[in-house]
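Note that one protein chain is taken out, while the other chains of the complex remain in position.
On to chain A.
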Amino acid sequence: MVKVLMKGNEVIAEAAVHAGCKYFFGYPITPQSELVAYMAKRLPEVGGLFLQAESEIAAINMVYGAAGTGVRVMTSSSSPGFSLKQEGISFLVGSELPAVICNIVRGGPGLGNIQPAQSDYFQVTKGGGHGDYHIPVLAPASLQEIVDLTQDAFDIADRYRTPVIIMGDGMLGQMMEPVEFYEAKPKEVPKKDWATTGTRGDGGPKIITSLELNAESLEKHNHHLQAKFKQIKENEVRFEAYETEDADYILVAFGTVARIAMNAIRKARQEGIKVGLIRPISLWPFPEKPFIDTRDKVKSYITVEMSAGQMIEDVRLAVNGHAPVDFFGRTGGVVPTQEEIYHKIISVAGGVEV
């Protein structure tokens, strides 16, 4: 297969088409608008349908309707728009409907700006909407990884009947890299015998709902959801560990920040400082194992984020007091530089500032 040079947002869209997604309901918002435009052009070519909704709220509810018929369906947005989708996402979880939602994160809070950020980490990993839930969140660091993870996102959604979030930052959405698409091996996903497509030929009426007025019944449903989340935690953790075996210091970063951190690590290694990287790829379920494996050996972890420090809370939980956890972050759309991260490593390592 040949490599093609594409923009991140377009790669997500094309990868979704390769994953069998034929329906997309979206609303324009920078910096993910190319995704919407790509789908508008592309989906009719594969016999699918693109519809521009009147709002992000309508878009996620159109996704809810389409998902209920059993098709692979997707929507995307960026932070302020993603906030608007929370109600619908909570309903998708409650009604157990599979869908893929992409959040190309920008600076916040409020209208913020259109620069890259990771400050929606809490929102995507801790539930986001009302109720007791988690959603699988995949955070690619490169455009090629988007291709793999988008396929995974649809498979996970179908396998567990859950919405799945693909989280990138504005940089990932806007950058161009060569990527290679491939026909994915069809994954075993359960038959969607719960879909509401009319009862002709399939017995009695089916109901899709998240309402359960009886407290004991709703608790039972919540226990069922929790059991599913536990299963997802057991099966769907993804991470990359880079040079952590001999590391005295381990950086923790995800998405594009991990790539910048990687360069800082190489420079520090040249200076003789043993630094490694843990890159969570699934932000939820958060990868605890690489921390358990390293927390009694390292001198310190350094979490690097494009936020005021959100993932650091999960890092601390995984480290569980076995080692100090330091932090370096830039917010508001400022991207941390390789030098800044390098200097942070030096300062934590007790070396002389270069």
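Just a few scattered comments:
Operating definition for what follows: contacts are C-beta pairs under 8 Å (C-beta built on N, C-alpha and C of every residue); 3 or more make two chains touch, one makes a residue touch a chain; residues count from 1.
In the analysis below, contacts and distances are computed from a predicted model.
Look at the chain that isn't drawn here: its UniProt entry, checked against "2-oxoglutarate oxidoreductase subunit KorB", "(2Fe-2S)-binding protein", "Ring-1,2-phenylacetyl-CoA epoxidase subunit PaaC" or "Tricarboxylate transporter", names it "2-oxoglutarate oxidoreductase subunit KorB". Summary of contacts with the chain left out: across A:58, A:184 or A:218, the touching residue is A:58. For the chain missing from the display, the contacting residue among A:196, A:320 or A:337 is A:196, taking the whole complex into account. Although one chain is not drawn, the whole complex shows that of A:8, A:26 or A:68 it is A:68 that touches it. Residues 23, 25, 49, 51, 53-55, 57-59, 61-69, 71, 73, 87-88, 91, 95, 196-201, 205-211 are the ones on chain A that touch the missing chain.
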